[in-house]
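One chain of protein is taken out of this complex; the other chains stay put.
Let's turn to chain A:
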Amino acid sequence: MGVVLRNLQNVVPLRRARLRKDVETLRHILGIQKFDLGVICVDNRKIQRINNIYRNKNMPTDVLSFPFYEELRPGKLPCPLYRDELNLGDIFLGVEYLMKQCQQQSQDLHGILTSVTAHGICHLLGYRHETEEEWKEMLQKESYILNEFNRFTGRQLVPLTKKCSQDG
């Protein structure tokens, strides 16, 4: 297994290979290559429905994470006993929502997708941003991940946590 990448929408043209490559780089930085991960790209309609069902928020958003392990200590990797527990969970990317954000802020879509995926992976690893302390801890982790990513790739990605304190 590895990264299961799905594109369920037709609103935003996506480069699957590029997104996969970036996600693989993030996994390498975090040392989570042995864990399966799902990255699913959806439109506003779908992410709004998921947001409504699971968070009672009837509106589209940028990212929703569904951890396989729900009680992880932030940053502590799980030690599963069985092979089929080598799974971190799924990340739903609201690509239509993110595309609109990119257009408003003149940013590169695939860069934003990678930053948002890093944010989503942090959630799968137990990070939260419901209190100020949690927010600082998560921002620190995201900054570390993206600094390493930028060092490897020469790009200039910035953490999502900086911009949004409620969603994801």
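What we mean here is this: a residue touches a chain if its C-beta (ideal position, glycine included) is under 8 Å from a C-beta of that chain, and two chains touch if they have at least 3 such contacts; residues count from 1.
Throughout what follows, contacts and distances are computed from a predicted model.
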Chain not displayed: protein name in its UniProt record ("GATOR complex protein NPRL2 isoform X1", "Corticotropin-releasing factor domain-containing protein", "Palmitoyltransferase" or "Complement component 1 Q subcomponent-binding protein, mitochondrial"): "Complement component 1 Q subcomponent-binding protein, mitochondrial"
Among A:Arg49, A:Arg73, A:Lys136 or A:Arg151, the residue in touch with the chain that has been omitted: A:Arg49
Residue of A:Val3, A:Val63 or A:Leu93 in touch with the missing chain, whole complex considered: A:Val3
Chain A residues that touch the omitted chain in the full complex: 2-10, 13-17, 20-21, 24, 38, 40, 46, 49-50, 53
